[in-house]
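Missing here: one protein chain of the complex. Every other protein chain is in place.
For chain A:
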């Protein structure tokens, strides 16, 4: 489904990703972990096609297409969804209007029949319930005046509505209380299916307590330095990242407070 080969990428002229390789197949859940500044967010932004993130070498194919040649909106229409680390507000544009426009754009591109207003509203209400947001929120402006937790739940709500092929979650778990974290995890687990893949970018192990990944990769200084199964995440929780960076094992864990 997604194949990244020897990807190098710059941000503001500085090389952040230095030859990254990942292969994601349908149905798989990959977790990408790593210390701050290792390039985790750069990876999600390069995949989504954000303007300031420039791929300088390597290839990314998604569903057989050259992803780097597509505009951000076309990547979305091909089925890539990014749940943002810091969702922005769009005042005055209701969640309902935003979702409807988005869904219409995606369905038109994918040659799917458009939903009627009634079908759409019914669907939106269902998804609201799943992420524990009151349906009144559909009438409110996109993320307008939402708490941090509500914003993240809104991202998951959008993901549930749009049913993407590949879901990228960029530190969606950071800053969440345990209830919101469970909502996010439930959303992911609801969507898990043999034809859909996930890349969970996270700093911490705790999301992975609720979402069992198939693969865990450790990103350090722009490269994947170690890959393994879900047990790797536990090991990182225990040992931190420095043993991987320096190549020597070390017990001091800066993540444990």
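Here is the rule we use: a residue touches a chain if its C-beta (ideal position, glycine included) is under 8 Å from a C-beta of that chain, and two chains touch if they have at least 3 such contacts; residues count from 1.
Definition applied: contacts and distances are computed from a predicted model.
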item: Choices "Fe-S cluster assembly protein SufB", "Multisubunit sodium/proton antiporter, MrpA subunit", "Putative transcriptional regulator" or "Acyl carrier protein" - which one is the UniProt name of the chain not shown; value: "Fe-S cluster assembly protein SufB"
item: Hidden-chain contact residue, picked from the options A:8, A:77 or A:196; value: A:77
item: Selected from A:57, A:105, A:121 or A:191 as touching the chain missing from the view; value: A:105
item: Candidates A:15, A:97 or A:186 - the one touching the absent chain; value: A:97
item: Positions on chain A where the hidden chain makes contact; value: 12, 48-52, 71-73, 75-77, 81-82, 84, 87-94, 97-98, 101-102, 105-106, 109, 141-142, 158, 162
